[in-house]
Structure formats: C-alpha cells, structure tokens
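Here's a structure for you.
The other protein chains are all here in position, but one chain of the complex has been omitted.
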Amino acid sequence: MDAVLLQILNGLDKGSAYALIALGLTLIFGTLGVVNFAHGALFMIGAFCSVTLQRLLTLSVETIDETQKDFLGNPLKVKTPYVENWFGPEVGASIIDWSVPLAILFAIPVMLFIGFVMERGLIKHFYKRPHADQILVTFGLAIVLQEVVKYFYGANPIPTPAPEVFKGSFDFAPLLGLDTSLAYPYWRLVYFGFSTVIIAAVFAFLQFTTFGMVVRAGMADRETVGLLGIDIDRRFTIMFGIAAAVAGLAGVMYAPINSPNYHMGMDFLVLSFVVVVVGGMGSLPGAVLAGFLLGILESLASMNEIKSIIYGIDQIIIYVVAIVILLVRPRGLMGRRGVMEE
Amino acid sequence: MFGLEKRDTLLLGVVILLTLFAPFILNPFPADSGLAQFNAGYPDLMQRFVIFGIFAIGFNILFGLTGYLSFGHAAFLGVGSYSAVWMFKLLSYNVVPALVLAVIMAGLFSALIGFISLRRSGIYFSILTLAFAQMSFNLAYSVLTPITNGETGLQIYTSDPQYLQSVDAPSFPNLFGAAMNSSTTLFFGSWTFTFSVGYYFCAVFLILAFYLAIRIFRSPFGMMLRAVKSNQQRMNYTGLNTRPYTLAAFVISGMYAGLAGGLLAAMDPLAGAERMQWTASGEVVLMTILGGAGTLIGPVLGAGFIKYFENIFAKINDNVLHGWFAFMPDGIEDAMVAIIHPFVGKGWHLTLGLLFMLVVIFLPGGLVEGGQRLGRVFRRKDSNAGSVEADAAKQRNEAAE
Amino acid sequence: MSFTKLTRRGLIQTGAVAGAGLALPTYLRAENHAGFTNAPTGSTVTLGFNVPQTGPYAEEGLDELRAQELAVEHLNGEGDGGMMNTFSSKALKGNGILGKKVEYVTGDTQTKSDAARASAKAMIEKDGAVMINGGSSSGVAVAVQGLCQEAGVIFMAGLTHSNDTTGKDKKANGFRHFFNGYMSAAALAPVLKNAYGEDRRAYHLTADYTWGWTQQESIAAATEAMGWETVNNVLTPLASTDFSSYIAPVLNSGADVLVLNHYGGNMVNSLTNAVQFGLLDKEVNGKKFEIVVPLYSELMAAGAGANVQGVIGSMNWNWQLQDEGSKAFVKSFGEKYGRPPSNSAHTCYVQTLLYADAVERAGTFNPCGVVEALEDFEFDGLGNGPVLYRGDDHQCFKDVLVMKGKENPTNEYDTLEIVEVTPRAQVEYAPDHPMFAGGELGKCNPGA
C-alpha cells in the first residue's frame, strides 16, 4: 500500500511537470491555432536560463596559485567568483547556491522576450497557413534553437544543483502513521508546489481579468472576437509570450531534477503533445487533468508488481492510455468539437 | 503513353532519366578536387535517395491527397525491414521473398493501425499514429529483442538456418545471383562514376512506385482522396463512404513504406530499431512538406534534400574546410573556417533547421514551388507553363489564403 | 575512357567468392590486383573516424575526434609524437603508414545503428577508407563491425562495453580496445567487498536493452559470488528521463546498495535522481546506503556534478594514470586542446596507433595481414600496463581501473579518483565463457 502511495505521490510530481508544459502548448493551440513544435525548445531554454545564471554568477577572476598544479603540471589557475569578491565569500557562495530560484526572476523577462520575438517575427505569419507548414517551420526553429544552445553549452548535461537547504528528502510516513519510509525529495516537493502555483496563476489570469476574458472568448470563437473590433493580434502576442514564459519557468525549476542538456526539449515534445491531445485540444483544464493522469499512471506502471504482470508495460503505458482515451472519448478528456480536427 | 497524359509522361520520363543517369549527375566534380566533398554519387547514398524517395512518395499518397498527417509511418518501414531480414535469416539471401513479405507485413500492420487510428481525424489521428509507432519502437528496442535483436538491430548470423540458400549463391542479398553490393566503376579522366547493382535495383522500384503514384493521382480514386481532404461532409452527403478511402490510402502508403524498409534491408541486411522512432516518422513528414505535399515529384526532392544534408554536410570537418580555403592568407582562411564551422560537420542539424525555416517561409509550396518560380523566370510566359505540379501547389496556396 | 577496378564487396566466405563470381555476368566479376578493399594507390592513406557528432553522445564523440586527429598528427610526424615515443613496438617512424601520409575523413553515427552504418559506408565507398575507428555505444559498434566485416575493412570499436561486441557478435575484422561488462564486474567485486563488506543487498536498475542486460548479468554474477544478495533487478526504458518512479521504491526494498546499470544521459539522470532522494544519506540494515555505477566516464561524471561524490565505478583508462605512456598522451592532448582526454578519447587514439603499427609490421594494408599482426599481439607503453589483443575473440586485455567520485574536486576535470588498478590477470576469462558464448569470429575478409 505504501508503495502505491509513494508512486501516486511521485505521479503527482511528474504530472505537475507534464501539466505545466502542456498548459503552454494548449494555450498556443487554443488561442492561436498554431501547432508549436518549438514548445519543447522553450522548455529547454528555460532550463538553460538556470544554467546561464549559474554561469554568470560564477564568472571569476583567475589568480595563479604556484603551490598547486593543474593536470599538465602547470601552476593552477584558481578561480574566485566576482560575487564572492564583492559580497564576501559566504554571502557570495550562498548567492551562487540559490542560482536556480534566482533564475526565475532572470527567466521571466528572457522568456517573454523570446516569446514576443518568436510570435512577431515568425509565428504571426503562419496563423493562416496549413498546420503542416506550421509544423515544418516550428520544427526547424526548434532544431535551430537547440543547435545554438549546443554551440554555446556543448552536448553534455550540465549539473545545476538546487540550493543546499533543499538537499535530501522528506519522510511522509510519520505523518500518515505508516511504519515504513515514504521519503520524497524536498526539491521535487518544491517543484510540485511551484507548478501548482503557476497553473493556478494562469487559470486565475484567464478567469478574472478582462484580458483573460477576451482570450477565452478568442479561444471559443476567434472570428467573432475579431469582429468586435478588439485588437486580438496584440493580445495573442502577449498570450504567446505568456505561454513561452510558462514553458520556460517549467524548465528553470526542472534544471536541478535532471541536468539540462540541449536536446531535453525534444524528449519532452512528444510527451507534451500526447498530454495535450489526451486532455483535449484547446482545453486548459483538460491539459492539467491529463498531465496528472499520465504522470500517475506512468509511475504506477513502473512498479515491479505491475511490470511482472504485464512485462514491459512501463515502456508503453503513456501510449496505451492515449490510444484508449482517444478511442473512448473522440476529442480527449475535455476537448471541444471542431478544434484541430481537420 | 503508359496511360498517362502528355505532361505526366514527360514528368515520368524526366524521373527515369534522372534515376538512370544519377551516377553521373550526382558526381559532377572530379574526385581529386576540393569540391568532390559534395559528390553524392556513391552507392549507399544513391540507394538512400531512392529508397527514401519511395517512402516519401507513399507517404504523400496519404498526406498529400487526404490531408491525414500520420506521425507513425516509420513503424511500417521498420516492419518491412524486420520482415525482410527475417526472410534472409530463414530462407535465403534472395531479395524477392524478402520484399514480398516486407510489403505484405507492412500492409497488414498498417491496415490494423489505420483501422483504429482512422476513427479519429486531425491532430487526434496524428497522435494515435504517433502513439502506435512509439509503442512499436519502444517494444522493438527492448521487450521484443528476441524478434528484433533490440539495440544492435536484427542481423544475419552464419548460424541462421537459411533453408533455401544454395551453396554457390552470394552471401549477401541478391536477385538470383546478382548481389546488391556489387558495383563497377567507370573512370573518365579524373571523374569516377560508380554503378551499383543495388542502386539500379532500387531505381527500378522508384520508377515503378512513381508511375503507380501518378496513376493513383490521376485516377477517380485519387480524386476521391483529394475530395476527402477538401470536404468530408460533402463526401458523406454525396453517398461516399470516406473510411475505406482513407484506409485504402493509409494501407497503400504503409505498403510503400514496407517496400522502402525491405529495400533498406536488401541494400544492407541490418534492421535497427531507430528506424521506427518518432524522429524517423517526423523525417518523412518533413521530406514531404519540404518538397511540396500533394505534388508528385516534391516528396522525392524533399527526401533527396534531407538525405544529402545528413550524409554530405555531416562529413565536412574543419580539416576539409582548411583544405578549401588553403589558398587564402592565413588570417582570412581561419576566419572563413570559423564562419562556416558552425554549419557543417557536427553542426549539420543547424543548417537543416535553417533550411526548413527558409523554405517554408519563402516557398510555401515547398521546393516544387521554388522550381516553378525559377521556371517562370526562364519562360516568362506562364501559359502552359503550369507544368504538372502547378495545380497542386496552386491549390495549396489558395487553401492557405 | 576505361573500365578498371571492378570490385565486388561483402563476401564473407572465401569459398563463396568463386561461386558467386561464376553466377555473375563477366563484366561484373571481381578483378583487383591489390586483392583487398580500398587498397591505397597514391601517396596517402585514408582512415575513417565514425563518431557521434549529434545527439546525446555528441560530446563523447567530439573528444574521440580530437584524439583521432592528434593520432593522425603523430603518425605523420607532427607534434610531439605522444605515445609513439612510449609504445613498446617501434615500427612507426612518424612518416605516415608504410610511407603514405595519413589522411582522415569523419562521419556522424548519431548513435543510431542505421546512421552509423550509412556514414561508415560513405567513408568506405566514397572516400576509400581502409579502417573505421570510433563510436560510443555497443549497438553502433556491433552494427558497424558487421558492416566492416562484409566490406573488408578493419574496424576498431571505440567505446563499447557490451559483452556481445567480442562475444556473440565478434567479427574477424573487428578489434576492441575497450573493456567490457564482465571485466568491470571482475574488477569491481573485490573493491566493493573491501569497501562495503560481504553482507550487502543490492538493488539493480538496468537500462532495458542489450548492453544493460549483459552488464547487469555480469555484475550480479560477480557480486553474488562474493556473498552479496541481489534483491531486485528493475528494467528501465531507454527513453526515461526521470527515474524517480524507479528510485522511490528502493528504500523500502530492504536493499542497502543501488547498482545503476545505466550509461550516458540515463546514468546522469538516474544518479542525480538517486542522490536527490537522499539515498546516500540513509542507513539501511545498519549500514550506510551506497550507490555503484559500474561504467563511468569523465563526461558523465561531469554531467552528474557533485552527485558522483563517493560513488564507485570502473573505467578503461584515466588521465590521472602515472605511467609514461599515459603521461605523454595527456601532455600532448592537453597542450593541444587545453583539457585532459577522456577514456574514450584514449581508446580511439590508441587504436589508431595500433592499427598503423600493425600495418607497418604486416607490411600491407590488407585487412588479413593487419588482423594477423594484431592477433595475440602483446605490447606496453600505451597506458594500462602490458596489454594483450587476444586472437580468439579480438578482445583487448589490460588492467582495469576502479574509480570513485572525488569528494573535494579542485577543478572541473578532477571529478573522479583512481581507487585501484585491478591487474589484468584478475579480469581475464576464457574465450568460451558462457557470457560470451555463441557467434563466430569467422575469417578475416579482405573484401574486393
């Protein structure tokens, strides 16, 4: 039983990541009608915002220490980060330690900017083009973005640790009165909380602001809103920026969970499409629901007890669930008629 | 001729000439010149051009005509390859049974997946096909290793039974003795041209596949498929059942993929699981769109384009670059190398990504439209110029407006 | 205009050559004076370096490429000569190979069997490469090895750790300098016993494909032989990026050691996840919980960062080795590229030299001559002490390194430290060992 609880907990955490990524994707589908294959790349860029800030904070002065040798036997160049020189070693070190949470502040303007530039410079011209063209151009863009990252950061994963205080794991067992361990890493709990807050914020934004209302109306019936004389274009640009920022933030906080590498976006791309479609195209609650559902089912399928019944089920669980749901519910869990059905 | 209209006959003729003379056309540079790097006329790449051309032609029958965007066609290619290699393992190195089984198995497999996936349309259909293909890949890579040999890829061991293999037959896939890897080289000054049995074998299939595609495009069946893309509602209220039309298109394209997979195995008897991965499915989508979906020759061009970059640009390393610019003063040479360096060798993906974007931005109808624009410049008058592809490209643009 | 050089490639059995020849039209019949594929005719000889340049192993491939370029420089008498000065065989003179200047071409394996074979074929068919070197996964190694056997060129395998490469998939034209899963296990077992005791319960996470299975089998056998119990072995999908659902149940399983049979991105992620779950801070069965990563590489260690600290694993070679050969190589590599070489770089460098040396000693580029010169060849001075290239299966035998993640690294390359150099005798096995059974080496194939 505790094993199942643990996997459900884990599934919630995984699911929150899936939901967060899928949310931005479905926003773009729903509002702009664009199939964005570069969405994974935005997630990746978010993660590299963490890496970049970490690098910026550890920019160092080099001093030569004659007493130590480097691998070639030459005197070792000792690097001292500027922040440590400026704020003293301890404050400096803790600033570096907190680089990932700090990267949230760094990533928001960066991602909004990237989103705006992408929409104005490229996506805008593809609103009325066939989906195939959208796929080709955004896939091309995704490759370019990831190759640019590879050029500057290399292909190897880059460790981006969370702050020291979040090391280790929290044991839920005593809380629940269980005598076994139900340990879960602090940082993953933070990630879960963070995703929940962002998801709630996006919903609140769409629900309670005039801007959100117009966007929701636009998702429901684009032409009518256009006829009302509302400048829907400008709002769509902002919407794209927000979707990019959501994907980026998902990436920023994901960096400590798995060391970022340049192709991590592609790894998530297929999955996020499956999540969005299972949830139903253009449905925000659907994306969130599907994210959690797939996260939990994936976690449960990885249990040895289940794998011993159906060998290799964890290899295909996501796809099996997707197929079953799409066959039972033609437009996913909460999809609307007529969205991306052509 | 051949039951084709004049302009289609012309197009077929061009394709036949291009494939037959490909060993010359693809090797325009002398072997000892710096530009020899860009020669593509060696058997393996020529075979790949043709095989992926077949794959893309088939995919286009589904996607270009009906508009159903499958993200799982690589699975059928993989099934074709595995079937072919199993025939080599069990019967003999003769390619005929291998190709027959490859096409049949891919046809059955696509009928099954198509039957289920075609219950949905649009992106829901795409995701269903993607899910099936990814499942196939994941299983082939690990769980099904006894059938697929997993990570390494299915290959032929000397211990395999090969019940029908005669002692004097070549121990490489062959057509009644003519081994696919035999070739002969023609030296002409400093040019070399390689004629490979395998290439011409594939080329024959490409020509047949292309001819069949023309027939389908110009048939009432093909017209119905385009009608599916245009307006399914009207189809239904005109007494036409769309499901068997789309399923037939799906299975035909699946069989094309199976043929391509079988040919891949015949040229090189090892079937890797990666050829079923979603990226491989994505590749044929990109080939088709890049060349011009719904046009006849477009997918072949797109396939050639992508394979050329994968195989030629990836091989240009700094050493080669320095060789090209060696005549320049040192500083400029280094600068030139530094400028080009990110786009070639390990950066070939970057070039490919940029080209995808450029083509789709400036040539909305794909490479075929690029060709038409060039043609218009040369012909000035656009009267009969439309050529064979004008219709499809024009339709696309109108639909887009 | 003339028709010459009529070639027929890819015949494995010499017996079949004659027979097949008869079945062919006359104009296609094999006729080649040199008698082997891509015999160098001019003043140069071309080697093919086939490494991953895109995809998850691109960095590994880049390092291999660096080492191969360095080797070419040294063969052509440029640079400081590196390991050529310490190599026990003195056949190489720094004037290329058999007096021919060495040139090279490169290709991208993409870490996919298909792509790797395509790029190897391009190098053989288009560029006339006589030898293919490099790669960073077992699937690719086995696939390209098979191709080289058919085509009649020599294959030197690069990074491939699966038992199968020189086990059931061994080929006469292929050689492997890298060690394998069995040798990792044999080297690790005694060290693990000393460090963690005989009474341990191990939980295995294993990448669900051939390499993972063979390594898991080897490690489980070796650790069980010294008294460890294998609590569980869970297979993880290759495509996994987040291993949390596989790691979460470990603590409740009663295991006190976690063995990660993962490589590359899988390993970086699974180790990072395991450390996140605080496994290393736990005590189980009254013992400190430990993690073992049987196959290490510098790049993976760099990717996992601080998470490798205290984690034991094995390696083929490391730049911190203090023998003359290793020192010479590190110096020459470090001065050129500003970084120490990785163990796959070392493998690719050494293999290039060994191939060249074998050609010199054989006096021909003919693969059969090279195979003969390399089989049962013993040498020293290329790192890892005295080395044997066993003729039975073309596996290389040498000392194996047991490594441990360094607790207080002083610089970015100082991630691992050598715990023990396990002597060659301890990792040797019989050619017909059950884990390597099946398959035939076959005969060398000169192609053409």
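Chains: A, B and C, in written order; residue numbering restarts at 1 for each.
Here, contacts are C-beta pairs under 8 Å (C-beta built on N, C-alpha and C of every residue); 3 or more make two chains touch, one makes a residue touch a chain.
Operating definition for what follows: contacts and distances are computed from a predicted model.
Per the UniProt record, the absent chain's protein name among "Rubrerythrin", "NADH-quinone oxidoreductase subunit L", "MrpA C-terminal/MbhD domain-containing protein" or "Amino acid/amide ABC transporter ATP-binding protein 1, HAAT family" is "Amino acid/amide ABC transporter ATP-binding protein 1, HAAT family".
The missing chain, though absent from the view, touches B when the full complex is examined.
Of B:Val85, B:Ala227 or B:Leu321, it is B:Ala227 that touches the chain left out of the display. Among the residues B:Ala248, B:Ile306 or B:Val337, only B:Ala248 touches the chain that is left out of the figure. Residues touching the missing chain, restricted to chain B, are 3, 5, 215-216, 218-224, 226-227, 229-231, 233-242, 244-245, 248, 252, 394-395, 398-399 (touch as defined at the top).
Heads up, the rule we're going with is that only the chains that are shown with their structure count from here on.
For chain pairs A-C and B-C, the one joined by more C-beta pairs in contact is B-C. The geometric centre of chain B is 33 Å away from that of chain C, both derived from CA atoms. Between the Cα centres of chain A and chain C there is a gap of 35 Å. Counting partners per residue, chain B has 138, 142-143, 349 as the residues that reach two or more other chains.
Counting partners per residue, chain C has 58, 62, 208, 235, 237, 239 as the residues that reach two or more other chains.
In the complex of the two chains, the chain A residues touching chain B come out as 35, 122, 125, 128-133, 135-137, 139-144, 146-148, 151, 266, 270, 273-274, 277-278, 281, 311-312, 315-316, 318-320, 322-323, 326-327, 330-332, 340-342. Chain B contributes residues 39, 42-45, 48, 138, 141-143, 145, 149-153, 155, 157-159, 167-172, 177-179, 181-188, 194, 197, 264, 268, 270, 272-275, 310-311, 314-315, 317, 319, 345-346, 348-349 to its touches with chain C in the complex. Of all residues in chain C, those touching chain B in their complex are 1-13, 16, 19-20, 22-24, 27-28, 53-54, 58, 61-62, 65, 69, 104-108, 112-115, 117-119, 121-123, 125-126, 137-139, 142-143, 146-147, 150, 164, 169, 208-211, 235, 237-239, 438-440, 442.
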